[in-house]
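Report on the structure given below.
In this view, the complex is presented without one of its protein chains, the others remaining in place.
Note that the chains are named A and B in the order they appear, and that numbering of residues resets to 1 at the start of each chain.
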Amino acid sequence: MTTSAGTVVALRARAAAPSTTVRRRQGFQHGGWFVAPFLVLFALFVIWPLLRGLWLSFTDANISGEGARFVGLDNYREALGDQLMWDALGHSAYFTLLVVPCITVLAFLLAMLAHHIERGKWLWRLCFFMPFLLPSTVAGNLWQWLFNPGTGMVNHVLGIETPWLSDTSYALLAVVVCTLWWTVGFSFLLYLAALQGIPAHLYEAAELDGANAWHRMVHITLPMLRNITGLVIALQVLASLQVFDQAVVMMDFGPGPEGSTRTFVQFTLEEGFTSYRVGYASAISIIFFVLIAAVALARMWLLRNREEDGR
Amino acid sequence: MGRPDLDRRQLLAAAGGLAAAGSFGFAALGQGADALASGADTRVRYWNLFSGGDGYNMIAMLDAFRAEHPGIDVKDSTLQWGSPFYTKLAMAAAGNRAPDLGVMHLGRVTGFSPGRLLDPWDVGLLRKYGVREEDFNPELWKRAVVDGELYALPLDIHVQLCFYRRDVLDRAGLLDADGRLVPVTSTDEWFDVLAEARKATKDGLQTLGLHTNDQNIMWWFFVSFYEQLSGTYFDAADTEVVFDTDKAAEVLAFLRRHVTDGYSIAGAADAEQFVNGAPFTMEGNWSVPVFDTAELDYGATPLPPVFGKRATHAESHSFVLPHQARRGGAADDAAHRLAAYVVQHARQWAGGGHIPAHMPTLSSPEYRALKPQSEYVVAMDHQATEPKVWFAGSTGILAQRLGPVVSASTMGSLTPDAAARRMKGVLTELIAMKNPMDGRTAAQARGGAGR
Partner (left out) sequence: MSGTSAPVRVEPRTRARTGTRVRKPWTTGQIVLTLLGAAVSVVILSPLAWALFTSLKSETEAVEVPPHWLPRDWTGQAWKAIFETGNITNWFVNSLVVSVCVTTVVLVVGALAGYGFARTEFRGKGALMGVVMGGLMISPAVLGVPLFTTVQQMGMVDTYWGMILPQCAPAAMVYILYKFFQGVPRELEEAAFIDGAGRWRVFLTIVLPLSRPSLAAVGIFTFISSWNNFLWPYMVTNNPDLMTMPNGIATVMNSYGIQWAQLMAGGLMAGLPLIVVFVFFQRQIVAGVAHTGLAGQ
């Protein structure tokens, strides 16, 4: 098949293509109908909001949905000069910078551990993955409780008296800890699946060649995990930039001490729903969308480059 | 993938099909299990932001209402106090399916787009259920009226107070013959009082709880003391900032001195310290039930008039009708009836420290017998309120922007002078800002271009 232009990813080998005539005749009649239901939903709840957001970003629309006036680029101009927006962006970026390397390393270590223990694999899998099965808000509540200065277990166990949630230098860190605990399981499973996918004969051959465990890891495991690592990092970067749930729950829906945990998503929602400035919030959303798209496109570009000179 | 186990698979498929069918059916009914299960003729959905002692009292009043009106099912929901509450209320009103009745701080009404996000009260209906304009403080009632329509029904006034431990102050010789805190009329006197009190205080406890890192409370203290200096924010037309940075700096320096002189410990658990024997704490009147429960021997006065004039910050909880596409009918009638009932039965509410807005309740002997309420009821006549502009009101934009500055100055990360200048800068920004709901600045709204 040659019509897969637009697909993001190079496709894998598959069975030989059948005669084009049969396919075309059959497909032409029905193809549209197969995708129609999805496209309707997609158009209504993805495309339309995007276009609408773009339009609203040029207006002074408020939350009542009435009386929006065109204001040109005013919202964008204001946003670029809005210290709160830059702060929020900074918090989200800093959060991402902290979370992504930690999650990647932790997930890898957990996966190695679970992969190499021979007994009770399902049990380790369950234990390491379980936090991810909780709703984000429950994770947030739980850690808010754990970080509570007086009655919380964290300070008690560590024998310290850190005001985790009310001090600017710790608040975001507390959110990071909660996030690590809550989401490491997902990346862990990705790594585990990838580890199990490494053909055993590679190791057997290496063993015959006398490679020790360290060599096997450096020369087989790590290179074989390169793709999944790229994926884990990409998924985590995108998810971390969009962090919201745990942070607001841990801070009782506030911005944290001196606004230090106000994330970009939270800032957008505050402008739109707390300050009722839907037009301004839409402009910020569009800026955010461009940012996220840039990250996603950068990853695609990296992938493509690598596939061209690697493989 | 294993061998297909047909029985199990069919069972799963059948269960899945049933679950799907049931879920779609339930979603189509569109009401939620609780509403479906409600057997009453009329169901009133009522949102509030009260928890703790206030929540307890509110539930008691609702239960009393329920007992008297078995045909009306009151579904009350408590949401997170402050911005989260107002965010949710606005979103619900914008979505046209708002609750039948809501609670709002009176100061927020102007900014909450009366007419769009709020529906006006039917004054005739309220009268039918016993609520009359004559029974309210006229100033208070006036604040609830926008463009000639009543948008809020005041339930109370709540004020900032200075709580003191009688047992501790007695040792320090700071009580008068009636067992009340000796009068204080200047900052010097006030710090003398604190110095005396400190001597009678147990080691390890602060002298005064000041909530230095709570931006809301610090803002309310600022409003109180700034009013004591007769400070103002904007001119009468709301076109110009007339904020007096000298007076503001004086207030900020006064607040700061509590920390520098060691009377207040930044970040201390103020209420707990007070319970444990700290002589003073400044705090909203909602702490009354907390200290009652702890069975303390304590009193409470409005914030001391250290700058000469009596004034203490006051806000007001009021009932509002969030906008619904089709307001009216039985649920709306029941909302009027419920609000009228609670306002007139606010004696229970006063147990939470609030001063009832309904005058007949306020002058009732039962209320007058309450302690320490009777000691600070005078606060009703010395209210310091935020300017009446769209960005004001409890946890509104004004408080959000200025509160952190007051807090930072008190904690010491800004000098009082710099903080006062910064406050003026913020006010200048805000006065030029357009209300997103109608695209008008405060001055344009005051000019009354008519809605």
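Everything below uses one rule, namely that contacts are C-beta pairs under 8 Å (C-beta built on N, C-alpha and C of every residue); 3 or more make two chains touch, one makes a residue touch a chain.
Note that the structure is predicted; figures quoted are calculated from it, not measured.
For the chain that does not appear, the touching partners among the shown chains are A, B. Only one residue in the set A:79, A:99, A:165 or A:194 touches the chain that does not appear here, and it is A:194. Note on the undisplayed chain: of the listed residues A:102, A:134 or A:220, the one touching it is A:134. On the side of subunit B, the interface with the absent chain consists of residues 1, 19-20, 22-24, 26-27, 30-35, 45, 50-52, 55-56, 58-59, 75-80, 84, 88-89, 91-92, 94-99, using the contact rule stated above.
Where subunit A meets the chain that is not shown, the touching residues are 3-9, 11-12, 14-18, 22-24, 26-35, 37-39, 41-42, 44-50, 52-53, 56, 61, 65, 110, 113-114, 116-119, 122, 124-131, 133-138, 140-143, 145-146, 150-153, 156, 181, 186, 189-190, 192-194, 196-200, 227-228, 230-231, 234-235, 238, 242, 244-245, 249, 253, 265, 268-269, 271-273, 278, 281-282, 285, 288-289, 292-293, 296.
Here is the rule we use: only the chains that are shown with their structure count from here on.
With centres set at the average Cα position, the gap from subunit A to subunit B is 38 Å. By the touch rule above, subunit B contacts subunit A in their complex via residues 80, 82-84, 86-87, 90-91, 94, 113, 116-117, 213, 267, 397, 404, 434, 436-439. Residues of subunit A that touch subunit B in their complex: 60, 62-67, 69, 163, 166, 252-254, 257-259, 269-270, 273-280.
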